[in-house]
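Every protein chain except one is present and positioned as in the full complex.
Chain IDs A, B and C follow the sequence of writing; residue 1 opens each chain.
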């Protein structure tokens, strides 16, 4: 079975700058590709994604490009830095634009995110990863994604301000092992849902 | 395929009092039982569940009784009222006691919550359900449960203080339809994972 | 004593569109102006505020304009809609840009937000206000703002999707009374801190 994965990197940084979040997401990418999952990384700041809650806000909106990649992917890896203990403004922008997917139905009559799985990758200087996972997971579950158990990893190093992920090797091993498990459960649950998907009649609204 | 579901009702109320949370969870129970899923409701306040983060805190601890029911169930419906916008103290107590399950391994070498699914039911007077879902879902995902897309329902009626769920019929229809979908996706994903479970080698730690 | 208040409206909408959030914030504005507090409303989407965590990201960044208004104000009213149960991406963008204020010191040697107060206004279709208050209040407290008791109001109307604030009059009275109290406590605590400010020696870092 061929699976596709999309990594959305919600860093605040422009393409020219190194992203700690992308570096940690790379652990999952390597695990996925090692199991023949086609993987693509999109840095959201490379695109013009204006505020809004529809799929196409017009006037040069590049969200439709990302939206179509979402619909081609079985697995979503939602990667974000932590600012003020929260998901980044780019992450929230992405969730707002994905909000429209709640009422977009696929050929099976189900919201388009059904039968897709999502995981979360979080980096930060000091603290906040569990909360960021809670916010991203809840948002994606609202939209219809299934979030498998332990389908996340994070890195930070509190208390207080300190080095970023790429500035040190402290804690990397735990974050990598946890990320490899995340990739493996994402693949496993994506496969289960491909073989035995949620049926059309599940949706009552 | 025979599935078992456990509803944990985390109301603050003693058994003698009517629980709004149990009333809304009843929507899911009826849907599950209509599809031959064996269902049991446990009101946590009926048991002595002292503070702690192990599976048996000794001295009359009745958590082991609930813990064994969790291990017999494919589907967990985690139902809680909202207080101050948060899951109840009973809900958090349950999550703390379930924390030990992170390091309890099943015969497949995986954390015992793997290949089980969980959904969330929330009631409250005014506001807070999305946050309660975020907290409960993140906690259960940490522990290893898979949370299917849209596997939750809620009822509240803001802004400000107002009637409880059983005091009115306003909004009941939306909460019921949403709850029926939640029950259906829980059954569907539980079945998918029974037929094609997350394999032992997924877990890297 | 003359006080100044700044309302930051973090709606996703462009200036040409009516903002529910601004309408509810208007309750506080009227109460503040009725007590001779100079008040200004800034709709953040009217300005180019790129991603970043410094006070000036260069290249047409208009955040410095808003930043200077923050430094002239004793009272901040942080107003945001609710999307996916979270503060808007514009609200998080504002918090990220305000993050730099943690290390900007005033003439008293204290972080510039010390001795300023902040309140929160939240609108939404269905649910999420308490959580939005928690996120905005924690972010502003991190930055150094004092948040007085009950210095917030909100409007939403769950469960499920429904009308926006300006589409109905349901619940408006509660939101207005609560907002008037919010304005009054903001003025009172702002005055207390003007008369007896947190002294320079409080800050130990």
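Quick notes on this one:
We take it that contacts are C-beta pairs under 8 Å (C-beta built on N, C-alpha and C of every residue); 3 or more make two chains touch, one makes a residue touch a chain.
No experiment lies behind these values; they were computed from the predicted model shown.
Every visible chain touched by the undisplayed chain in the complete complex is listed here: A, B, C.
Note on the undisplayed chain: of the listed residues B:52, B:106 or B:197, the one touching it is B:52.
Note that of B:79, B:95 or B:129, the residue touching the chain absent from this view is B:95. Not every partner is drawn; the one left out touches chain A at residues 84-85, 127-131, 133-134, 154-160, 171, 174-175, 178. In the full complex, chain C touches the omitted chain through residues 111, 113-114, 116, 130, 133-135, 137-138, 140-152, 177-178, 180-181, 184-185, 187-189, 191-193, 195-199, 201-205. Residues of chain B in touch with the missing chain: 12-13, 45, 51-53, 83-90, 92-93, 95-96, 99, 135, 138-139, 142.
As a convention for this text, only the chains that are shown with their structure count from here on.
Farthest from chain C, judged by the mean position of CA atoms in each chain, is B.
Centre-to-centre spacing of chain A and chain B amounts to 25 Å, using the average Cα coordinate of each chain. Between the Cα centres of chain B and chain C there is a gap of 35 Å. Between chain A and chain C, the centres computed from C-alpha atoms are 29 Å apart. Multi-chain contact residues of chain C, defined as those touching 2 or more other chains: 84-85.
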